[in-house]
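One protein chain omitted, others in place.
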Amino acid sequence: MLFQHSKDRLVAISDGVFAVVLTIMVLDIKIPTGALSPAATHTLLQEIFTYLISFAVVAQYWQYHQELFGPGIQVPSSLYILNMDYLSLLCLLPFVTGWLKNSQTSRYAALAFAVVIALVDLCQLLMFKLIIRANLRPDQSLANHDHEEYRSAKVMVVISGLYLLVSLTYPHLLLLVIFAGLIFRAGTTWLLRRMTATA
Amino acid sequence: MLFQHSKDRLVAISDGVFAVVLTIMVLDIKIPTGALSPAATHTLLQEIFTYLISFAVVAQYWQYHQELFGPGIQVPSSLYILNMDYLSLLCLLPFVTGWLKNSQTSRYAALAFAVVIALVDLCQLLMFKLIIRANLRPDQSLANHDHEEYRSAKVMVVISGLYLLVSLTYPHLLLLVIFAGLIFRAGTTWLLRRMTATA
Amino acid sequence: MLFQHSKDRLVAISDGVFAVVLTIMVLDIKIPTGALSPAATHTLLQEIFTYLISFAVVAQYWQYHQELFGPGIQVPSSLYILNMDYLSLLCLLPFVTGWLKNSQTSRYAALAFAVVIALVDLCQLLMFKLIIRANLRPDQSLANHDHEEYRSAKVMVVISGLYLLVSLTYPHLLLLVIFAGLIFRAGTTWLLRRMTATA
Partner (left out) sequence: MLFQHSKDRLVAISDGVFAVVLTIMVLDIKIPTGALSPAATHTLLQEIFTYLISFAVVAQYWQYHQELFGPGIQVPSSLYILNMDYLSLLCLLPFVTGWLKNSQTSRYAALAFAVVIALVDLCQLLMFKLIIRANLRPDQSLANHDHEEYRSAKVMVVISGLYLLVSLTYPHLLLLVIFAGLIFRAGTTWLLRRMTATA
């Protein structure tokens, strides 16, 4: 058989798309013209804050993607399609971020943001499921770390449901809630690892 | 001989171009301003639909490209030029997609889209031909899977002829026809694989 | 020693820059609005022609870069800086192409284009020199193919001098001359290889 799937290239195209998505989000920060009035400063800081949060959101997805297709993992052929679906949704993040930033109080923008996050999270969970099924031998059980990552992918789907609720009720708080979520998750992970390390 | 072609780099530049093409197409979705009137919602949904279809079109090309230059394939030196021709046409897809989206009823835009698709498909078929000729030993015949992929590349050229016809007669239906084509092809592949698996 | 240069990464960053440069040039093609008048058609065709030529110019540089840092080549540490200088000039190509396209009759735009081409060619020749010096053992002489590539790099510097002359005298013909040059070089290479193959 000449034509075979190449895991290296699945990883390469994904990293390429991640890199462009991460970088083009900075183009959304408008360069201030003239003196920095208090209002202009407020807008600028809000734009930088939005950029940093959306960067963190995409960076977090990359962290999981990078482990999901890590060294030693066998990638089943269905993942080649599913990963593209995942990337097509991920590429929508700069768009919904830009929309959210331009109209922080709009329910539609917040809803669009939350829907895209929810779809990416679902896609990610499905990829976890298929990769685990393809790589775990029947007599094997998930290692602690793998279990933790899988659970994280599930928690992210639940949290994205929460984002949907927030976007429908307090749309202007969505970014703050996502920010709090990132801090909370980072803190919990750090604490759990510290506890495991000392245990 | 110091200077030799590097297949790794042919693959790297191709994945880089694919990644940028996939990602910049999202920049074409205009961020809605103000409240979402029914008309604005319609435009937005149409833009997202166009984005998803063109993403799927490029992703499909990547799937074939990835197998075409997969592990174990010897790349003849003529392919180094031909692959660049292929990429130069592929890069035109964001442009023709943007044009088609802005003037869904224009025959010119639909024709330009169909012509670019047809040229990319022809280039792809030629690459299949040259790669197979360079990698198949005289006493060897194509494996089932390879045969299937090669036939797909031929079918895509035929279908692009159909797109040309549609663009000349019902230009406003082109995207829907392409969408139907993608669904049809995905369904057929899935069915054939299922039948082969149970056979 | 912990910290060492990584040839893999020199190649990766170069391919990344090449991929973005190749792709963003298509963003310069303006999407036609409304019906295609003869004048609009002319502008559009001119833009596509300019895009294809500048793509071919950059693709040609990539062909040489790819062989220059091919498998088995030892990269001296000075090349890590020089390659970045080369890339910084290469990145100017979308800018000078855009300028040239917007003012096809302007001597300044043509001159800027020719100067950038000349600088990239000089940089390329210097890289060839340093790579050959670092990789050729004293008792070794260049293989035929290597000699041919090295000579090509020299010829490109000479041709860029010609472009400078054209830009100062017939600026509106520059793109056509570059197009003719590409065709001429491709034809000569093809002929030479054919003659060598039959000899």
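A few notes on this one:
The chains carry the letters A, B and C, assigned in the order they are written, with residues numbered from 1 in each.
The working rule: a contact is a pair of C-beta atoms (placed from the backbone, for glycine too) under 8 Å apart; a residue touches a chain by one contact, two chains touch by 3 or more.
Every value quoted in this text rests on a predicted model; they were computed, and no experiment measured them.
Of the options A:M1, A:L136, A:L165 or A:A180, the residue whose C-beta touches the omitted chain is A:L136. Residues of chain C in touch with the missing chain: 1-6, 8-10, 12-13, 15-17, 19-21, 24, 80-81, 84, 87-88, 91-92, 94-95, 98-99, 102-103, 106, 108.
Think of the hidden chain as still there; on chain A it touches residues 11-12, 15-16, 18-20, 22-27, 29, 31-36, 48, 51-52, 55-56, 59, 62-63, 66-73, 131-132, 135-136, 142-143, 145-146, 149.
Heads up, the rule we're going with is that only the chains that are shown with their structure count from here on.
Chain geometry summary: the mean Cα position of chain A and that of chain C are 38 Å apart. Taken residue by residue, chain B touches two or more other chains at 12, 15-16, 19-20, 24, whereas all remaining positions touch fewer.
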